[in-house]
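Removed: one protein chain of the complex. Kept in place: all other protein chains.
Lettered A, B and C in written order, each chain numbered from 1.
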Amino acid sequence: MKKTPPPVLNAQTSPIADLSYRGYNGPLKLHAVRWWVVALYTIRRARRSVGFWVLTGVCALSYLFHALGFYFQHNLSSLSPSMHQVFAQTLFSVMNGSLNEYAVMGIALLLGAGSIAADNRANALMVYLARPITRTDYLAGKWSGLFLILYSVIAIPSILYCLTAMTAFSDMHILQQDHWVFVHILLAALFPAVVLTSLILGISAWSKSAFSAGALFASIYILSNTIAGILGMVLFRKQPDKANLLSHCSLSGLMDAFAQRVFHFNMKQPMLGRGPFAFTDTPPVLLRYSLIPALVIVVLCLLAAHQRIRAVEIVKG
Amino acid sequence: MVDIVLYTSALRTLARPGRLIWSVLLALAAPLLAILVKHASSASHHPVLDPYEHSLHLYNAFSSLMIFGFVLVILSVLSSTGIILQEVEQKTIVYLLTRPVARWRILLARYFASITLTTAVAWGSTVLLALGTLGIGGFTQAPVGRDMGVLLLGAFAYTSLFLLLCSMVNRALIPLVAGLLYGFLWETLIPQLPGNFRAISLMSYIHVLAPHHVNKANTDTSGSLLGFGGTSGSGFHITTALSWGVLCSVAAGCLVLAILVFSSREYVGRAEGG
Amino acid sequence: MTVVSISSLTVRYGARIALDGIDLEIPEGCIGLLGPNGAGKTTLIKTLLGFVRPASGICSVLGKNCVNESLAIRQHIGLMPELDCHIPGINAVTFVAYAGELAGMPASYAMGRAHEVLEYCGLGEARYRNVETYSTGMLQRIKLAQALVHGPELVFLDEPTNGLDPVGRDEMLALIRDISRGKGVNVIVSSHLLPDVEKVCDRIIVMQGGHVATEGTVEDLQKADSGLMDVELRETNAAFAHCLAQKGVQVLHTEGSRLQVSFPADTVAGKMLFEAAKESGVQIRGFKSARRSLEEVFLNTVERNGKA
Partner (left out) sequence: MIELQRVSRWYGQVIALNDVSFSLQGGITALLGPNGAGKSSLLKLVTGQIRPTTGQVQVLGKQPFANQWVYARMGYCPELETTYDDLTGREFVNLMARLAGIRGAECTRRVAEVIEKVGMNQAADRKMGGYSKGMRQRIKVAQAIVHQPQVLILDEPFNGLDPVARRDMAQLLLELAGAGCGILISSHILYEVEHLTHNILLLHKGRLLAQGDIYTIRALIDKHPHSIVLETDKPRTAAQKLIEMESVLSVALNRQRPFEIKLETHSPERFYADLPDLVLQQGLQIQSLYSPDNNLEAVFNYLVQG
């Protein structure tokens, strides 16, 4: 696009230019890229939120925590094939461990709960939709903005962790073991970002306030974790396969299942009633068990959100 | 009289039809799941559970993880945050603050309404869970009465804590996120750390008062589920009396602080109108 | 050229009929849309913007159909909504530039244009401050600025002077008058504040209960009976009315220190008034032939329709 300003239309005969109101006759972007404006704006807003940076700090903490842990483990045990399992496990923990998981959930809640609900409440939806953009553009922008934030928060510490391990423990030959490790990280981080973004936007669009959206989102997220965790633990002794499957019937379980599949390792699950350090190995579940439910959640939430985004005022008159 | 009006109106706000459904679902979640597991295991060819021992096991597992670990905490967070800060955020708190009622009475009425909801759901869930897993006899076999008492105490402690958090800010999302992170991240991670870290988690005191041993054989070593209640033999041992003391003083201390803050803070933002 | 043309437009919200078979041609210029709450003003605007699907009838804006060309329509119109849009944490320039970018302007152009429009709307240095520290007047200016940022051909202003102080109101009205005269922008103003509409609009449309109750130029609607006078005194005085009545002048109604009187034909109003004032010892602070204010036109229309 050429950036030369267009000539003033009604060039004045008078030597004094008319500096009052004039119409706009500059260039216009294609309609197809307007959703990106909304996305950029969402990201800009997030950068100013203190809460967001605090939670990002928690994510960074998780990275440090696991990096230190791995360093000690590596130094204590001699290099063995199982070390790669340990590496995969810790890499997975950096991405999906409970510290990171809750911090990411917090970010999704903080930035996402109000994103549509508050726009609606503040009457901003009316202003935005009075522009030449469609509801889909608006939703796509909101979605991709939040998605990019969550994606970076999940993926960047993992990549950093991997890079740290590669430089600190060159003897492990991480790249030789898994040529695609960075691709795998990027792929695994995709899943939680997509699911959380869609879910929180769907809920936000249907809520009256950011608070109720956040409350509902957190309840669904934590309740599903708790239930799936209990079911898995109660059943694990006699029917480990079923237990394994059931323990993934939650939002974070789905994310774990996908990441486990991508990194291909056995996850250590805590064992019920065996004390704090008793763990059992659980092999990855089939890909479809994580992909299909996630797809259903994403599609339903996005449809619901799209249905709800309307230019209506709250006060009827 | 005025207190009753305040209390009922607060309760009404908390138990709006839209929210009540979620509360009821929350109360039903634990018992329904327990029943489901029980039937699934008895119907299968490889029974997972021995009839009596494991029904109690089920009760203990669900009570500890679902009711204490989830229902109690999340309802305390949501109802205490929702009942004060939603009104502050929507500014309708003005109507209450300009009535001839002392502010501490407003806060206290809301505090008790919040506890009522939390306790009602947790109690309902506990009773149904006992009935569902152990039948009528459950009330003698399982420590239902003790659990209900400790749930009430826990509700007091948690609600006070979150109320204090809420009385200090003007936006609802911040204490919501902070409360959730405290209730679910802090309270689960801290007791798992070695040493005496568990002393700074309310949940470890609650678990001492209401231990849910899954396996009678290893009560001494592993304590209750997931290591709550003490694994480290060394140093500091949480006694029942200490737990009572800590929980009660947290409840009372935080409440008093919350009242002090609420009575003296200004809950209206900067004037925009002029 | 007509800006908006509507024929037998009906809009329903569920069972409630919000607009009932409206026929309307809105010419270029500045048009006032009046009516009590719930008359269908907002619904009409929403329909024209393509937010609401009409149940039947045709409406077009700037020659484009509202139902299937609403994107193209929205490219050329601006909306200043009634309610405040508080978007905390950003300043006015960012907000207006964002609005411009949403209309498709490249970021750099949008920023320049945002400054230009905000300057025009009278938000000097305040445009760098956060929106939540703004007074109502500033918020109204931002709302106008965001409606104008992409250079629309038609702007809808919903209650543009709501909550403004007198100076602010005059300035806002001056802005509206300015953009609607010779700048190629057509304006539709919906307002409760009738004196405001009176000041800026060429034509008005009075709506009620989903119908168009009255329509016409401001002057037509204001034509009042000759011989009708509004008199303003320094203070309330019953003797004055009495004196006038003795001279055969009919006192129609009194509201505090204001009277509306009707003089018989071929009398000299000024002389009679001053005589009465002298006799009753009161100061006349003003008198002029009564132009019915739009408020009265409006009240009459509403009441007439209410009875019918």
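The rule is simple: a residue touches a chain if its C-beta (ideal position, glycine included) is under 8 Å from a C-beta of that chain, and two chains touch if they have at least 3 such contacts.
Note that the coordinates shown come from a computational prediction; the quantities given were computed from them, not determined experimentally.
Asker: In the complete assembly, which of C:Ile90, C:Leu228, C:Val251 or C:Ile284 touches the absent chain?
Answerer: Missing-chain contact among the listed residues: C:Ile284.
Asker: List the residues of chain C that touch the chain left out of this view.
Answerer: 36-38, 83, 133, 135-138, 159, 162-169, 192-195, 232, 234, 255-256, 268-271, 274-275, 277-278, 283-289, 295, 298-299, 302
Asker: Which chain B residues would touch the chain omitted from the figure, given the whole complex?
Answerer: These residues of chain B touch the chain that is not shown: 1-2, 5-6, 9, 13, 16, 90-92, 94-103, 263-264, 266-268, 270-274.
In this text, only the chains that are shown with their structure count from here on.
Asker: Mind having a look at which chain is the central one, using mean CA positions?
Answerer: Taking the mean of C-alpha atoms per chain, the most central one is A.
Asker: What is the distance in Å between the mean C-alpha positions of chain B and chain C?
Answerer: Taking the average C-alpha coordinate of chain B and of chain C, the gap between them is 55 Å.
Asker: Between chain A and chain B, what distance separates the C-alpha centroids? Give it in angstrom.
Answerer: From the centre of chain A to the centre of chain B is 28 Å.
Asker: If I count partner chains per residue in chain C, which residues reach a count of at least 2?
Answerer: Where chain C meets two or more other chains at a single residue, that happens at 86.
Asker: Show me the residue ranges of chain C that touch chain A in the complex, using the header's touch definition.
Answerer: Interface residues on chain C, with respect to chain A: 37-38, 42, 46, 49, 51, 71-72, 74-75, 77-79, 81-87, 89-90, 98-99, 101-106, 108-109, 113, 117, 120, 143, 146, 148-151, 153, 178-179, 183-185.
Asker: Inside the complex, what are the residues of chain A that reach chain C?
Answerer: Residues 1, 3, 20-31, 34, 37-38, 41, 45, 48, 122-124, 126-134, 310-317.
Asker: Flag every residue of chain A that touches chain B in the complex, lowest number first.
Answerer: By the definition above, chain A touches chain B via 51, 55, 58, 98-99, 102-103, 105-106, 109-110, 113-114, 209-212, 214-216, 218-219, 222-223, 226-227, 229-231, 233-235, 237-239, 270, 272-276.
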